[in-house]
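Apart from one protein chain that is not included, each protein chain of the complex appears where it belongs.
Entry: chain A
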Amino acid sequence: MTVTQIVDTRVRGGRLGTNALAIVALAFVVLVAIAVALAPVISPYGYNDQDLARFLEWPSADHLLGTDSLGRDILTRLLWGGQPTLLGVLVAVLTFVVVGVLLGIVAGTLGGWVDALISGIADILMSLPGVVLIFAVLAIFDQDLTPAMITLGFLGSGSLVRVVRATVLGVRGELFVSAAIVSGLGSVRLMARHILPAVVGPVVIQASLFAGAALAVQSGLGFLGLGVHPPLPTWGSMVGEAAANLAKAPWLLVVSGGIITLVSLALALIGDGLRDVDAARRRSDRGRAPIAARTSRADGGTPPEPSDAVLRVQDLEISFGDSPPVAVVRGVSFEVQPGEILGLVGESGSGKTVTTLATLGLLPGNAAITAGRILIGQDDVTELDDRGFAGIRGRRTGLISQEPMVALDPLFTVGSQLLEVLKYASDVPASQRRARAMQLLSLVHLPDPEAVMRRFPHELSGGMAQRVVIATALAGDPELLIADEPTTALDVTVQAGILDLLRELRRERGLAVLFVTHDLAVVADICDRVIVMEKGVIVESGLVDDLFADPREPYTRELIASTPRLVDGR
């Protein structure tokens, strides 16, 4: 079973889970709607049959849901009251769908100024305080609910216009590259064949979510006594009646508000379920996203052999996914000695980045170490959590990553990030941190540290940002620097500067560097030893000069041959 298959079953399983709930919800709404529609037939009493001897009663065999203050049967009134309530919701939803779909399709297909106009209208609709306008409509039409619910649907349709328009634009974009337009399908047939089916999904989702909102407004109006024609109740007006008898019969409040809550909950569940199905379909179109839990490791803990190495990786296996996990790194072992620069090379997907992340406990949530161990100095870090890494990250290891421009928090100045790292990863007292931060910036050869401290990441060039990242990594005075493609995103001249800096740090501070790259020219330039990885295993390792002079593995030879600077330059 491949990772893709595992993920497929998981996604399908999840979809089924949500769907079951959504199907129950749908069945409930349909059942309620049918019961309400059949109110004249199935109601045990008339909705205004009063029995003043039996007022405010609890549920009994005669009155399944009890009676109100005039001795009227609550179940009967719920069934009848559902009619104006659900009818109002239906009117609002129909208006919402008709207006939203029409305007959305017109805007999406015609484009140009029509699109601009409709989008403008949709924006205005979305920023209007809708409910108060519905009150205005109710006032003017003397509390007639139909125009009010039409208004509600219209005011709500702004969001649907946007969704439909976006869907239409998406479909049109696909059609342009496909043959449909080339072959000259008429635009009406185009609409019917391609656009309508694509729009149906999002519209149904939006409509069911909007129905919940419409129910809230409708019952709210009923609660306020607006648009109600007594003695015919609405669900909302029944909550209002219950409120008047709150102290004597709290039961009434539970029943009347309960039905509103249950129906709107069901509508939300239907909407969520449909959205999940839609999202899952899109996901499976695009690809996969593996999910996994951490699996326990097989081997026990033999105490580590004493050694000078700053980093020892032994028989490391890293797997993605679970049931069963798929190993992406297998049997990887290597050591980094103090002051050594070790190159780790391979193409993307060879497992080199995953290996380095594992040494820092930074594996993504869907990956886990399934065998072997990692020692930093004498400490086994294989099973440490974030808390366990507290004295290690920053103080004994530092990380430099590939994209310096996104490696710093865009919302904080260089200074505040450096000070923060000094606070947690070093023992420099608070009063001296500022001076130390500036010292670090000079150490990485940034001119005018004072000014750099005040800058935000977007005000730095790529090379400067990478120097700041190196300063951050050095703040806790680590003995090992892990550099993951530190020069790949930089210009060649800037690249050379960063490499010089790393060499200088090694020379003057005895820093060891694990240098991960796919660029053999850089390896030849800076590394002492090199390890070649392919498909998750180490295929070759040795001193740089030996390896380049006499590569044994065909894969290494290929890598060398595909690095023109190396072939020409040396």
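Quick notes on this structure:
Just so we're on the same page, a contact is a pair of C-beta atoms (placed from the backbone, for glycine too) under 8 Å apart; a residue touches a chain by one contact, two chains touch by 3 or more; residues count from 1.
What we mean here is this: contacts and distances are computed from a predicted model.
Think of the chain that is not pictured: of "Cytochrome c550", "NADH-quinone oxidoreductase subunit N", "Sulfur carrier protein ThiS" or "ABC transporter permease", UniProt labels it "ABC transporter permease". Among A:Leu65, A:Val161, A:Leu269 or A:Leu547, only A:Leu269 touches the chain left out of the display. Only one residue in the set A:Val101, A:Met149 or A:Val239 touches the chain that does not appear here, and it is A:Val239. Within the whole complex, the absent chain has one touching residue among A:Thr109, A:Thr382 or A:Thr472, and that is A:Thr472. Check A:Asp115, A:Glu403 or A:Asp528 against the missing chain and you find that the one touching it is A:Glu403.
By the touch definition given at the top, chain A reaches the unshown chain through residues 120, 124, 127-133, 135-143, 212, 216-217, 219-220, 223-226, 239, 242-243, 246-247, 250, 253, 257, 260-261, 264-265, 267-269, 272, 360, 362, 364, 386-387, 390, 393-395, 397-399, 401, 403, 406-412, 417, 420-421, 424-425, 456, 458-459, 469, 472-473, 475-476, 482.
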